[in-house]
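Reading through the structure tokens given below for one structure.
Left out: one protein chain. Kept in place: all the others.
For clarity, chains are labelled A and B in written order, and residue numbers in each chain start from 1.
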Amino acid sequence: MGDGIYWPTFFFLLFSALACGFALAVVFSRNVVRMAFYLVMSLASTAGLFFLAGEDFVGAMQLMIYVGGTLVLLIFGVMLTSQKQFVEMKTPAGQWIVGLVTGCALVALLWMAAFETPQWQPISRAEAEAVAVQPTATPIGVALTNGRVDQLDQPDETLRGGMSSYLLPFEIVSVHLLVVLIGAAYLARAKRRSPSAAAPG
Amino acid sequence: MVIGVARTDFEKLEVYQLAERLADLTWRIALHWDQMAKATLGGQLIRAADSVGANIAEGCGRGSYGDNRRFAKIARGSLYETKHWLRRAYSRDLLDAGQIEQLRSIIDELAPRLNAYIRSIGRAACNPKTDTTDYGPRTTHMSTLVDDPRVIEFDVRTDEMLVNMGPQHPSTHGVLRLVLRTDGEVVSEVTPHLGYLHRCAEKIGENLTPRQWIPYTDRMDYLAGMNMNLGWSLTVEKLLKYEPPEKGRHLRVIIAEMGRIASHLVGMGAYGLDLGSFSPFLYAFREREKILDLFEEVCGARLTYSYLTVGGATADLPRGWLQKCEAFLEQFEPIIAEYHALLTTNSIFIKRTAGIGVMSPEMAINFGTSGPVLRGSGVDHDLRRDGEEIYTAMYDGYAFEVIVEKDGHYPKDHKYPAVPHEAVLGDCWHRFYVRMLEVVQSIDLVRQAIDRYSTAEGGYGEPRKLTEKLPKGEAYLETESPRGQMGFYLVSDGSSIPWRARARSSSFCNLSVTSDLCRGCLIADIPAIVGSLDIVMGEIDR
Partner (left out) sequence: MAEFLANYLPAWLAYMVAGAIHVGLIINLVAVGALVFIWLERKISGRIQDRLGPTRVGGKFGWLQTLADGLKLLTKEDLVPGGADKMLFRIAPYVSFCASIAAFLAIPFAGGDYPFIVQHVNTGVFFVLAVLGLEVFGVILAGYASASKWSLFGAMREAAQVVSYEVPLGLCAVVPVMLAGSLDLVVIGDVQQGWFTNWLIFHDPATFLIFWVYFTCATASVNRAPFDLAEAESELVAGFHTEYSGLRWSFFFMAEYGSMFSVSLLASILFLGGWNGPLPITEWLGLTAANGDIAWYIGQVLGVINVIGKAVAGVCVMMWIRWTLPRLRIDQVMATCLKYCTPLAAAFFLGAVAWQWSLPGRTFFGLLESPAELQSVSEGWSDATAAATDEDEPEASEDQTVSSEPSRKVAAAKLTGAAALQIASTNLQGGK
């Protein structure tokens, strides 16, 4: 690779700046729908980071679930519940403080985790270019059903047994979501007659 | 169960039956009281108890929901009064324990039933199928309706919104303005506002001679100008006691029925547009253009004809016109199957129209609807058969069957597409269907009229003199225009200019049902319902 702009770094910086910028915009915006819009942009930029890292599946997942699904629902909710056309929100000082403390704590935690995990230490550019990215979602798919491909050489028998697959957690989450769906349907259902009122014709 | 306004079977109402039992029971009880109690308490008690049922019955017989509700409320007042007198009787030891138990069981049941009944009045008109909320299985018991006190509400409440639909809106057929009160997509109230096309036609009619007013009638129902001309001409002729010659009579039938076909084609095409289907509109207009071509040949105009006039018509049919007309009918008849394929029997069309905006025959009569709207509800009434002598004389000797569902089926003179099982008599689908069938009927009538016209002797009916003096008096005549009974009223003080000229609009009465038909439907059903009434604002506002 020659000199000049190293595009991965450039795009990393671009997407992370976008993600952070829009995240701040979410915080400082007062209009609920604008917030939602900024959130979409922030999450989409995060998806861009995933694509940059060669994780197409996760990136597409991010787009589909967060950007597509959640936000459509969010806006749907906002539009159905708002009293006026454009809802303005004012954050009281107390909430600012609580939010700042929580946010800073989270940032500190992530910071520590990011810079102290040995596997995540920065590597040189030559090393980075030598890493062959496998553009495949197969390990994820296999991990969901059969076993974790990345842990096949785990020496510890018992540990390997525990790493069979993500099928069970996946199922639990699905059932959980189903329960949520049914709950939502229950809450949103229309008028019903009480059973005792099944009066004869 | 439909709690219609003009229900005659109030005896079947449970509230009424309970009230009857209450009245008879109090009577039997009071019969055994002593003279003093009978004269004071007894009389009052019996009067109050009788009044409950009497008011329910009277309300049922009244003409409107408002009256019915008012009388039902009076019945409730009487019920409370009965209670009062019973309490007095109890405190004066006039009732024994068994009687108290009997009375209490009746009153305890009657009071909530009566309340539910009051609230349910007028609601039965809302259409069960368009209603998105599920009230559970529908029994014939009225207390299963919305406001049953035992209904528990689990609804997610959203804000109501007032929306102006029109006067500039693609599917309000001109300048109708509907104010919708909506809760999400569900419309809870529709208020039509009129008058955006008011042109003082009736006032102008008091300053022109009858023949001069003919062009103004064109502009009322501008989609059926010929039929408007005819209506006014016949009214004036009724006053003049004039009868057009035989040939002119058949000429009028040809022109009027061709006008009906043209008008129904627009109604059909525009209804497709209302439901989001574009192509049928152009298919309909293509054929209508051919009729307009024929009309143009007859009178030079394509929309506002002023052709039929007092005395007959402004001119005879041009030479060769009948052949062209017959050729058109020959070519047009098989095309109707296309319309049926695109709309009438299309499953999405059926989904959008069947069971929507159901209007009971009673309701249709009470609102004064007419034309296909009335016949779509199964009322067998067509002025061409049931009208006044001067109008029915025009169709004398013609073979036609009124298009209406009688004994569970439509006329069987032609092969028509079957009625889908989803369709309920009186819904949008039936109104549309009646129009489609009337097109076929009109084709038959035109063919018969062409035969008669070509063999008839005599003149076609010269127009009367423009400034002819009218005899003193008044005349009112309703004719069956494509949209319903179009009435014209004429009062003359003996001069050549009418002292009063009035028009009774068919669309106006047909439009009046919108707020009742649209209650509880979805926004998308509004064009479906309003379109099925096939209104023309020019005629409503005049």
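The rule we apply is simple: contacts are C-beta pairs under 8 Å (C-beta built on N, C-alpha and C of every residue); 3 or more make two chains touch, one makes a residue touch a chain.
The model shown is predicted, which means the values in this text are computed figures rather than measured ones.
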If I'm reading the header right, one chain is hidden. Which shown chains does it touch across the whole complex?
A, B
Among B:Asp274, B:Asp382 or B:Asp516, which one touches the chain that has been omitted from the display?
B:Asp274
May I ask which residue of B:Thr26, B:Asn55, B:Ser171 or B:Ser377 touches the chain that does not appear here?
B:Ser171
Could you tell me which of B:Tyr16, B:Tyr216 or B:Phe349 touches the chain that is not displayed?
B:Phe349
It is residues of chain B that touch the chain not shown, namely 132, 161, 163, 169-171, 184-185, 272-279, 282-283, 286, 342-343, 346, 348-349, 351-352, 522-527
Please output the residues of chain A touching the missing chain, sorted low to high.
1-7, 31, 33-34, 37, 40, 44, 56-57, 59-61, 63-64, 67-69, 71-73, 75-76, 79-80, 85-86, 134-139, 141-142, 145-147, 149, 152
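Definition applied: only the chains that are shown with their structure count from here on.
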What is the distance, in whole Å, between the centres of chain A and chain B, each centre taken as the mean of its C-alpha atoms?
58
